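Every protein chain but one is kept in place in this view of the complex.
As written, the chains take the letters A and B, and residue 1 is the first residue of each chain.
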Amino acid sequence: MAEANGRRNTADEDIRILAFLCNWCSYAGADLAGVSRLQYPAQVLDVRVMCTGTISPYFVIKAFQEGMDGVIVAGCHIGDCHYLKGNYMTAKRFQFLQRALEVFGIEKERLRLEWVSAAEGEKFANLIRDFTRTISELGPSPLRQGRKEVAVR
Amino acid sequence: MKEKVAGAIRQALESGRAGAVLFLAEEEGKLIPRLVRDAGDPAIERAYVGDKRFPASAFAAISLPAVDGVLAVVGRECDRRMMNELAKLNHLDLERVLLLGIPCSQELADACGCDHPVPPEPVAEAEVRPAEALDAPSRSMDIPERLAYWMDHFSRCIRCYGCRNSCPLCVCKDCALEREELAGKDCFPPDIPVFHIIRALDMADRCIDCGICELSCPADIPLRELYREVRGLFKEHFGYEPGISAEDRSPLSFLGEAADLGAHE
Partner (left out) sequence: MSAKKARKKEQPAPDSGSPIGAALVVGGGVGGIQASLDLVSLGYRVYLTDSGPSIGGVMGMLDKTFPTNECSMCILSPKMVEVASNDNIEVITLADVEEIAGEAGDFTVTLRVRPRYVDVEKCTGCGDCTAKCPVKVPNPYDAGLGITRNIRVPFPQAVPGAAFIDPATCRYFTKGKCGNCVKVCQAKAIDFEQKEEMRQLKVGAVILAQGFTPFDPRLKPEYGYGVFPNVITSLEFERILGANGPTSGHVIRPSDGKEVRKLAFVQCVGSRDCLVNRGYCSSVCCMYATKQSLIAKEHLATVEPTIFYIDIRAYGKDFERYYQNAAARHGVRYVRGLVSGIRERQRTKDLLLRYLDDSGCMQEEEFDMVVLSIGLEPPRGLTSGLGVGLNEHGFLQSDKFQIFQSTREGVMVCGAAQEPRDIPDTVTLASAAAARASQIIHAGRNTLLTRTEYPPERDVKGEEPRVGVIICRCGSNIGGFVDVPKVVEYARTLPGVAWAEERIYACSQDAQEWIRQKVREHGLNRLVVASCTPRTHQPLFQETLRTAGLNKYLYEMANIREHCSWVHMQEPEKATRKARYLVRMAVEKARLLEPLQEGESEVIPRALVLGGGVAGMNAALSLARSGFPVYLVEKEEELGGLARSIRISQKGEDVQAYLRDLIGQVEKEELISVFLGHRVVDIGGYVGKFRTLVRDSEGRESLLEHGAIILATGGRQHRPAEDYLYGKDERVITQWELEERLEEEGAEAPRSVVMIQCVGSRDDRRPWCSKVCCTEAVKNALAVKERWPQAQVYVLYRDIRTYGFREDLYRRAREKGVTFIRFADDVSPTVNNLGVKLQVAVKDAALGGETVYLDADLLVLSVGVEPNPDNGELAPMLKVPLNADGFFLEAHMKLRPVDFSTDGVFLCGLAHAPKSIEESVAQAVAAAARAETVLAKDRIITEGVVAQVDESSCSGCRTCVALCPFEAITFDETKGVARVNTSLCKGCGTCTAACTAGANRIQGFRFDQIISQIVAASKAWND
(Lines give C-alpha, C1' and ligand atoms only; values in the text may rest on other atoms or scores of the structure.)
Protein backbone atom coordinates (compact mmCIF):
# COMPACT_ATOMS: atom_id res chain seq x y z
CA MET A 1 0.00 0.00 0.00
CA ALA A 2 3.02 2.28 0.22
CA GLU A 3 2.47 4.08 -3.03
CA ALA A 4 3.00 7.66 -4.04
CA ASN A 5 0.40 9.10 -1.72
CA GLY A 6 0.47 6.03 0.44
CA ARG A 7 1.52 8.03 3.43
CA ARG A 8 -1.60 10.11 3.37
CA ASN A 9 -3.70 7.06 2.80
CA THR A 10 -2.24 5.30 5.76
CA ALA A 11 -3.02 8.29 7.88
CA ASP A 12 -6.59 8.31 6.59
CA GLU A 13 -6.97 4.62 7.24
CA ASP A 14 -5.78 4.98 10.77
CA ILE A 15 -7.98 7.91 11.70
CA ARG A 16 -10.17 7.10 14.67
CA ILE A 17 -13.35 9.00 15.18
CA LEU A 18 -15.97 8.51 17.81
CA ALA A 19 -19.41 10.01 17.35
CA PHE A 20 -21.96 10.51 20.10
CA LEU A 21 -25.39 10.59 18.52
CA CYS A 22 -28.71 11.33 20.10
CA ASN A 23 -31.34 8.69 19.55
CA TRP A 24 -34.08 10.89 18.15
CA CYS A 25 -32.36 13.09 15.62
CA SER A 26 -28.78 12.40 14.78
CA TYR A 27 -28.85 8.65 15.21
CA ALA A 28 -31.98 8.68 13.05
CA GLY A 29 -30.20 10.94 10.57
CA ALA A 30 -27.40 8.40 10.43
CA ASP A 31 -30.04 5.73 9.90
CA LEU A 32 -31.42 7.76 7.03
CA ALA A 33 -27.95 8.10 5.54
CA GLY A 34 -27.83 4.31 5.65
CA VAL A 35 -31.28 3.80 4.21
CA SER A 36 -30.36 6.25 1.46
CA ARG A 37 -27.09 4.33 0.91
CA LEU A 38 -25.02 7.48 1.19
CA GLN A 39 -21.42 6.36 1.32
CA TYR A 40 -19.01 7.89 3.80
CA PRO A 41 -15.65 6.98 5.33
CA ALA A 42 -15.67 3.96 7.63
CA GLN A 43 -13.37 5.30 10.34
CA VAL A 44 -16.17 6.47 12.54
CA LEU A 45 -17.76 4.50 15.36
CA ASP A 46 -20.87 5.73 17.05
CA VAL A 47 -22.26 5.64 20.55
CA ARG A 48 -26.00 6.05 20.86
CA VAL A 49 -27.34 8.11 23.73
CA MET A 50 -30.93 9.13 24.28
CA CYS A 51 -30.09 12.84 24.30
CA THR A 52 -26.88 14.76 23.80
CA GLY A 53 -27.69 16.31 27.17
CA THR A 54 -26.48 13.08 28.69
CA ILE A 55 -23.00 13.44 27.20
CA SER A 56 -20.54 14.50 29.80
CA PRO A 57 -17.40 16.36 28.79
CA TYR A 58 -15.67 13.47 30.54
CA PHE A 59 -16.63 11.23 27.64
CA VAL A 60 -14.85 13.47 25.20
CA ILE A 61 -11.72 13.69 27.35
CA LYS A 62 -11.87 9.96 27.89
CA ALA A 63 -12.15 9.39 24.16
CA PHE A 64 -9.03 11.47 23.60
CA GLN A 65 -7.29 9.61 26.37
CA GLU A 66 -8.22 6.38 24.66
CA GLY A 67 -6.55 7.52 21.49
CA MET A 68 -9.41 8.89 19.43
CA ASP A 69 -8.32 11.50 16.92
CA GLY A 70 -11.64 13.24 16.73
CA VAL A 71 -14.95 13.29 18.54
CA ILE A 72 -18.33 14.26 17.17
CA VAL A 73 -21.24 15.28 19.34
CA ALA A 74 -24.39 15.45 17.24
CA GLY A 75 -27.89 16.14 18.42
CA CYS A 76 -31.23 17.63 17.49
CA HIS A 77 -31.39 21.16 16.19
CA ILE A 78 -31.99 23.74 18.86
CA GLY A 79 -35.73 23.77 19.34
CA ASP A 80 -36.16 20.19 18.11
CA CYS A 81 -34.87 18.39 21.17
CA HIS A 82 -37.04 15.42 22.01
CA TYR A 83 -36.46 16.39 25.60
CA LEU A 84 -37.20 20.06 25.01
CA LYS A 85 -33.95 21.68 26.06
CA GLY A 86 -31.45 18.92 26.63
CA ASN A 87 -29.46 20.17 23.68
CA TYR A 88 -29.25 23.68 25.11
CA MET A 89 -26.95 22.17 27.69
CA THR A 90 -25.08 20.36 24.95
CA ALA A 91 -24.54 23.62 23.14
CA LYS A 92 -23.25 25.32 26.26
CA ARG A 93 -21.08 22.46 27.41
CA PHE A 94 -19.44 21.65 24.12
CA GLN A 95 -19.04 25.07 22.63
CA PHE A 96 -17.10 25.82 25.80
CA LEU A 97 -15.25 22.52 25.73
CA GLN A 98 -14.08 23.15 22.18
CA ARG A 99 -12.29 26.25 23.40
CA ALA A 100 -11.15 24.67 26.64
CA LEU A 101 -9.44 21.88 24.70
CA GLU A 102 -7.05 24.49 23.33
CA VAL A 103 -6.08 25.46 26.86
CA PHE A 104 -4.96 21.86 27.38
CA GLY A 105 -3.18 21.64 24.06
CA ILE A 106 -5.74 19.78 21.98
CA GLU A 107 -6.86 21.33 18.71
CA LYS A 108 -10.42 22.49 19.00
CA GLU A 109 -11.12 21.12 15.52
CA ARG A 110 -10.88 17.63 16.97
CA LEU A 111 -14.22 18.12 18.68
CA ARG A 112 -17.15 18.80 16.40
CA LEU A 113 -20.58 19.81 17.61
CA GLU A 114 -23.29 19.52 15.00
CA TRP A 115 -27.06 19.47 14.78
CA VAL A 116 -28.36 16.72 12.50
CA SER A 117 -32.07 16.01 12.30
CA ALA A 118 -33.73 12.69 11.53
CA ALA A 119 -34.37 13.96 8.02
CA GLU A 120 -30.79 14.99 7.36
CA GLY A 121 -29.19 11.80 6.16
CA GLU A 122 -27.25 13.77 3.61
CA LYS A 123 -26.03 16.22 6.22
CA PHE A 124 -24.87 13.35 8.39
CA ALA A 125 -22.91 11.76 5.56
CA ASN A 126 -21.37 15.11 4.71
CA LEU A 127 -20.48 15.67 8.33
CA ILE A 128 -18.57 12.40 8.47
CA ARG A 129 -16.86 13.07 5.15
CA ASP A 130 -15.88 16.56 6.16
CA PHE A 131 -14.79 15.70 9.67
CA THR A 132 -12.73 12.75 8.47
CA ARG A 133 -10.97 15.11 6.08
CA THR A 134 -10.36 17.65 8.83
CA ILE A 135 -8.92 15.03 11.14
CA SER A 136 -6.72 13.42 8.54
CA GLU A 137 -5.34 16.86 7.76
CA LEU A 138 -4.61 17.37 11.47
CA GLY A 139 -3.13 13.90 11.69
CA PRO A 140 -3.47 11.41 14.49
CA SER A 141 -3.93 12.87 17.94
CA PRO A 142 -0.64 13.35 19.78
CA LEU A 143 -2.31 11.86 22.83
CA ARG A 144 -2.42 8.55 21.02
CA GLN A 145 1.38 8.53 20.79
CA GLY A 146 1.55 8.64 24.55
CA ARG A 147 -0.06 5.28 24.97
CA LYS A 148 2.14 2.40 25.89
CA GLU A 149 0.48 0.10 23.42
CA VAL A 150 0.57 2.44 20.45
CA ALA A 151 -0.96 0.69 17.53
CA VAL A 152 1.62 0.84 14.79
CA ARG A 153 0.43 -0.44 11.50
CA MET B 1 -3.87 44.95 62.69
CA LYS B 2 -3.88 42.14 65.20
CA GLU B 3 -5.67 44.30 67.76
CA LYS B 4 -8.22 45.41 65.24
CA VAL B 5 -9.03 41.81 64.37
CA ALA B 6 -9.28 40.78 68.00
CA GLY B 7 -11.47 43.81 68.62
CA ALA B 8 -13.75 42.88 65.74
CA ILE B 9 -14.09 39.34 67.05
CA ARG B 10 -15.03 40.55 70.50
CA GLN B 11 -17.36 43.15 69.13
CA ALA B 12 -19.17 40.56 67.00
CA LEU B 13 -19.71 38.32 69.99
CA GLU B 14 -20.61 41.08 72.45
CA SER B 15 -23.04 42.79 70.12
CA GLY B 16 -24.78 39.48 69.49
CA ARG B 17 -24.20 39.77 65.73
CA ALA B 18 -22.52 36.39 65.91
CA GLY B 19 -23.01 33.40 68.13
CA ALA B 20 -19.51 32.19 67.47
CA VAL B 21 -16.39 33.27 65.61
CA LEU B 22 -14.05 31.14 63.58
CA PHE B 23 -10.46 32.24 63.09
CA LEU B 24 -6.94 30.97 62.80
CA ALA B 25 -4.99 31.20 66.04
CA GLU B 26 -1.28 31.03 66.60
CA GLU B 27 -0.68 28.50 69.35
CA GLU B 28 2.83 27.42 70.32
CA GLY B 29 4.13 28.24 66.87
CA LYS B 30 1.33 26.35 65.10
CA LEU B 31 -1.71 27.72 63.33
CA ILE B 32 -4.92 26.15 64.54
CA PRO B 33 -8.49 27.03 63.61
CA ARG B 34 -10.45 28.09 66.65
CA LEU B 35 -14.15 28.45 67.22
CA VAL B 36 -14.98 30.72 70.13
CA ARG B 37 -18.31 31.66 71.61
CA ASP B 38 -17.16 33.87 74.46
CA ALA B 39 -15.78 37.38 74.02
CA GLY B 40 -13.47 36.73 76.97
CA ASP B 41 -11.85 33.70 75.40
CA PRO B 42 -8.07 34.15 75.64
CA ALA B 43 -7.58 32.56 72.21
CA ILE B 44 -8.89 35.78 70.71
CA GLU B 45 -5.66 37.46 71.69
CA ARG B 46 -3.78 34.98 69.59
CA ALA B 47 -5.76 35.59 66.37
CA TYR B 48 -3.40 35.21 63.41
CA VAL B 49 -3.21 37.93 60.77
CA GLY B 50 -0.11 36.92 58.79
CA ASP B 51 0.23 35.71 55.23
CA LYS B 52 -0.52 32.03 55.84
CA ARG B 53 -3.85 30.98 54.39
CA PHE B 54 -6.51 28.45 55.11
CA PRO B 55 -9.92 27.77 53.55
CA ALA B 56 -11.93 29.47 56.26
CA SER B 57 -15.19 29.02 54.39
CA ALA B 58 -14.81 25.27 54.23
CA PHE B 59 -14.26 25.15 57.97
CA ALA B 60 -17.24 27.43 58.39
CA ALA B 61 -19.43 24.99 56.48
CA ILE B 62 -18.25 22.22 58.74
CA SER B 63 -18.67 24.17 61.97
CA LEU B 64 -22.00 25.75 61.19
CA PRO B 65 -24.23 22.96 62.49
CA ALA B 66 -22.54 23.30 65.87
CA VAL B 67 -23.27 27.01 66.10
CA ASP B 68 -26.43 28.75 67.27
CA GLY B 69 -27.27 31.79 65.19
CA VAL B 70 -24.69 33.45 63.02
CA LEU B 71 -21.10 32.32 62.65
CA ALA B 72 -18.58 35.05 62.04
CA VAL B 73 -15.49 34.06 60.13
CA VAL B 74 -12.21 35.89 59.96
CA GLY B 75 -11.21 35.64 56.33
CA ARG B 76 -9.98 37.26 53.15
CA GLU B 77 -11.69 38.25 49.93
CA CYS B 78 -11.12 34.67 48.66
CA ASP B 79 -13.15 33.45 51.59
CA ARG B 80 -16.04 35.67 50.68
CA ARG B 81 -16.01 34.23 47.19
CA MET B 82 -15.76 30.69 48.45
CA MET B 83 -18.75 31.31 50.66
CA ASN B 84 -20.77 32.55 47.70
CA GLU B 85 -19.90 29.43 45.74
CA LEU B 86 -20.58 27.11 48.63
CA ALA B 87 -23.95 28.76 49.01
CA LYS B 88 -24.73 28.06 45.34
CA LEU B 89 -23.80 24.45 45.93
CA ASN B 90 -26.26 24.34 48.81
CA HIS B 91 -23.46 23.74 51.26
CA LEU B 92 -23.56 26.98 53.19
CA ASP B 93 -26.39 29.18 54.37
CA LEU B 94 -25.22 32.74 53.79
CA GLU B 95 -27.83 34.06 56.20
CA ARG B 96 -25.88 32.41 58.96
CA VAL B 97 -22.37 33.53 58.21
CA LEU B 98 -20.66 36.88 58.59
CA LEU B 99 -17.27 37.65 57.18
CA LEU B 100 -14.85 39.63 59.31
CA GLY B 101 -12.78 40.56 56.31
CA ILE B 102 -9.07 41.16 56.56
CA PRO B 103 -6.93 42.64 53.83
CA CYS B 104 -3.96 40.71 52.47
CA SER B 105 -0.47 42.13 52.66
CA GLN B 106 1.10 43.56 49.54
CA GLU B 107 3.60 40.68 49.53
CA LEU B 108 0.87 38.07 49.65
CA ALA B 109 -1.16 39.83 46.99
CA ASP B 110 1.86 40.01 44.70
CA ALA B 111 2.71 36.38 45.29
CA CYS B 112 -0.87 35.40 44.55
CA GLY B 113 -1.20 37.63 41.53
CA CYS B 114 -4.37 38.79 43.22
CA ASP B 115 -6.43 41.61 41.77
CA HIS B 116 -8.75 41.76 44.76
CA PRO B 117 -6.60 41.79 47.92
CA VAL B 118 -9.04 43.78 50.05
CA PRO B 119 -12.52 42.51 50.88
CA PRO B 120 -15.49 44.87 51.05
CA GLU B 121 -15.85 46.43 54.51
CA PRO B 122 -12.60 45.14 55.99
CA VAL B 123 -12.13 45.20 59.76
CA ALA B 124 -9.02 47.27 59.16
CA GLU B 125 -8.20 49.56 56.30
CA ALA B 126 -4.98 48.88 54.42
CA GLU B 127 -3.28 50.32 51.37
CA VAL B 128 -2.81 47.30 49.13
CA ARG B 129 -2.63 47.57 45.37
CA PRO B 130 -4.12 44.92 43.11
CA ALA B 131 -1.22 42.78 41.91
CA GLU B 132 -0.11 42.01 38.37
CA ALA B 133 -1.49 38.75 37.05
CA LEU B 134 0.82 35.80 37.48
CA ASP B 135 2.81 34.49 34.61
CA ALA B 136 1.08 31.77 32.59
CA PRO B 137 3.83 30.09 30.58
CA SER B 138 1.39 27.90 28.66
CA ARG B 139 -0.45 30.84 27.21
CA SER B 140 2.26 31.83 24.80
CA MET B 141 2.88 28.28 23.61
CA ASP B 142 1.52 26.77 20.44
CA ILE B 143 -0.91 23.88 20.77
CA PRO B 144 1.51 20.93 20.62
CA GLU B 145 3.89 22.66 23.01
CA ARG B 146 1.07 23.31 25.39
CA LEU B 147 0.02 19.68 25.36
CA ALA B 148 3.58 18.60 26.04
CA TYR B 149 3.82 21.17 28.83
CA TRP B 150 0.74 19.88 30.59
CA MET B 151 1.41 16.21 30.02
CA ASP B 152 4.87 16.73 31.41
CA HIS B 153 3.51 18.36 34.54
CA PHE B 154 0.62 15.96 34.95
CA SER B 155 2.86 12.94 34.69
CA ARG B 156 4.48 13.98 37.97
CA CYS B 157 1.19 13.57 39.77
CA ILE B 158 1.37 10.98 42.53
CA ARG B 159 -2.37 10.87 43.05
CA CYS B 160 -2.20 12.11 46.61
CA TYR B 161 -5.47 14.04 46.06
CA GLY B 162 -3.98 16.96 47.95
CA CYS B 163 -5.37 19.43 45.45
CA ARG B 164 -8.84 18.07 45.88
CA ASN B 165 -8.71 17.59 49.61
CA SER B 166 -7.63 21.16 50.22
CA CYS B 167 -10.08 22.66 47.77
CA PRO B 168 -12.88 24.38 49.65
CA LEU B 169 -15.23 23.95 46.71
CA CYS B 170 -14.74 20.25 46.07
CA VAL B 171 -17.97 19.06 47.63
CA CYS B 172 -18.61 15.84 45.75
CA LYS B 173 -18.79 12.76 47.90
CA ASP B 174 -17.57 10.60 45.05
CA CYS B 175 -14.76 12.17 43.14
CA ALA B 176 -14.16 11.93 39.43
CA LEU B 177 -10.46 11.70 40.11
CA GLU B 178 -10.99 8.41 41.85
CA ARG B 179 -13.16 6.90 39.17
CA GLU B 180 -11.50 3.78 37.97
CA GLU B 181 -13.02 3.84 34.51
CA LEU B 182 -11.97 7.44 34.04
CA ALA B 183 -8.62 7.72 35.68
CA GLY B 184 -7.45 4.13 35.60
CA LYS B 185 -6.61 1.89 38.48
CA ASP B 186 -3.60 -0.22 37.82
CA CYS B 187 -1.33 1.95 35.78
CA PHE B 188 0.29 4.72 37.73
CA PRO B 189 0.75 7.33 36.67
CA PRO B 190 -1.90 6.68 34.04
CA ASP B 191 -0.76 6.49 30.48
CA ILE B 192 -2.44 9.68 29.46
CA PRO B 193 -2.92 11.56 32.69
CA VAL B 194 -6.11 13.45 31.95
CA PHE B 195 -7.80 13.62 35.27
CA HIS B 196 -6.48 17.08 36.06
CA ILE B 197 -8.16 18.16 32.84
CA ILE B 198 -11.40 16.68 34.07
CA ARG B 199 -11.05 18.43 37.39
CA ALA B 200 -10.28 21.68 35.66
CA LEU B 201 -13.49 21.32 33.60
CA ASP B 202 -15.54 20.54 36.68
CA MET B 203 -14.10 23.58 38.43
CA ALA B 204 -14.48 25.91 35.46
CA ASP B 205 -17.61 27.55 36.86
CA ARG B 206 -16.67 27.06 40.51
CA CYS B 207 -13.00 27.90 41.03
CA ILE B 208 -12.47 31.25 42.73
CA ASP B 209 -8.71 31.17 42.20
CA CYS B 210 -7.61 30.93 45.82
CA GLY B 211 -4.61 28.84 44.83
CA ILE B 212 -4.73 26.57 47.86
CA CYS B 213 -4.60 23.51 45.60
CA GLU B 214 -1.25 24.52 44.24
CA LEU B 215 0.07 25.16 47.73
CA SER B 216 -0.97 21.62 48.63
CA CYS B 217 0.64 19.94 45.64
CA PRO B 218 3.84 18.12 46.59
CA ALA B 219 4.68 17.60 42.91
CA ASP B 220 4.68 21.29 42.04
CA ILE B 221 2.12 20.95 39.26
CA PRO B 222 1.11 24.46 38.19
CA LEU B 223 -2.52 23.77 39.03
CA ARG B 224 -3.32 27.37 39.59
CA GLU B 225 -2.26 28.22 36.09
CA LEU B 226 -4.45 25.42 34.75
CA TYR B 227 -7.54 26.48 36.65
CA ARG B 228 -6.91 30.13 36.03
CA GLU B 229 -6.72 29.58 32.27
CA VAL B 230 -9.94 27.58 32.26
CA ARG B 231 -11.90 29.96 34.46
CA GLY B 232 -10.59 32.87 32.43
CA LEU B 233 -11.91 31.22 29.30
CA PHE B 234 -15.20 30.54 31.03
CA LYS B 235 -15.52 34.19 31.86
CA GLU B 236 -14.67 35.15 28.31
CA HIS B 237 -17.09 32.61 26.82
CA PHE B 238 -20.07 33.03 29.11
CA GLY B 239 -19.37 36.34 30.88
CA TYR B 240 -19.62 34.53 34.17
CA GLU B 241 -17.07 34.60 36.96
CA PRO B 242 -17.62 32.44 40.00
CA GLY B 243 -17.54 33.91 43.50
CA ILE B 244 -18.26 37.54 42.73
CA SER B 245 -21.85 37.36 43.82
CA ALA B 246 -24.09 34.83 45.46
CA GLU B 247 -27.01 35.62 43.20
CA ASP B 248 -25.79 35.03 39.65
CA ARG B 249 -25.92 31.48 38.35
CA SER B 250 -23.44 29.58 36.25
CA PRO B 251 -24.79 29.05 32.74
CA LEU B 252 -24.14 25.37 33.24
CA SER B 253 -26.60 25.20 36.10
CA PHE B 254 -29.76 26.32 34.36
CA LEU B 255 -31.49 25.29 31.16
CA GLY B 256 -31.92 27.66 28.31
CA GLU B 257 -29.90 30.14 26.38
CA ALA B 258 -26.76 31.75 27.64
CA ALA B 259 -24.27 31.17 24.91
CA ASP B 260 -24.97 31.78 21.29
CA LEU B 261 -26.77 28.53 20.68
CA GLY B 262 -27.32 28.46 16.99
CA ALA B 263 -24.13 29.82 15.55
CA HIS B 264 -21.19 27.54 15.26
CA GLU B 265 -19.57 26.14 12.22
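Everything below uses one rule, namely that contacts are C-beta pairs under 8 Å (C-beta built on N, C-alpha and C of every residue); 3 or more make two chains touch, one makes a residue touch a chain.
For clarity, every value in this text was computed on a predicted model and none was experimentally measured.
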item: Neighbouring shown chains of the undisplayed chain, as defined at the top; value: A, B
item: Contact with the hidden chain (one of B:Met1, B:Cys175, B:Ala219 or B:Leu233); value: B:Cys175
item: Candidate in contact with the missing chain, chosen from B:Met1, B:Leu89 or B:Ala124; value: B:Leu89
item: Footprint left on chain B by the chain that the document does not show; value: 88-91, 171-176, 179, 181-182, 202, 249, 252-255
item: Chain not shown, touching residues in chain A; value: 16, 18, 23-24, 27-28, 30-40, 42-43, 45-51, 53-59, 62-63, 66-68, 79-86, 89, 93, 119, 125, 149, 151
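Basically, only the chains that are shown with their structure count from here on.
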item: Distance from chain B to chain A - Cα centre to Cα centre, in angstrom; value: 36
item: Complex interface listing, chain B residues touching chain A; value: 138, 141, 143-151, 176, 182, 187, 190-192, 194, 197-198, 200-201, 204, 226, 229-230, 233-234, 237-238, 251-252, 255-262, 264
item: Footprint of chain B on chain A - complex, ascending; value: 57-58, 61-62, 64-65, 78, 85, 88-89, 91-93, 95-97, 99-100, 102-107, 113, 142-143, 146-148
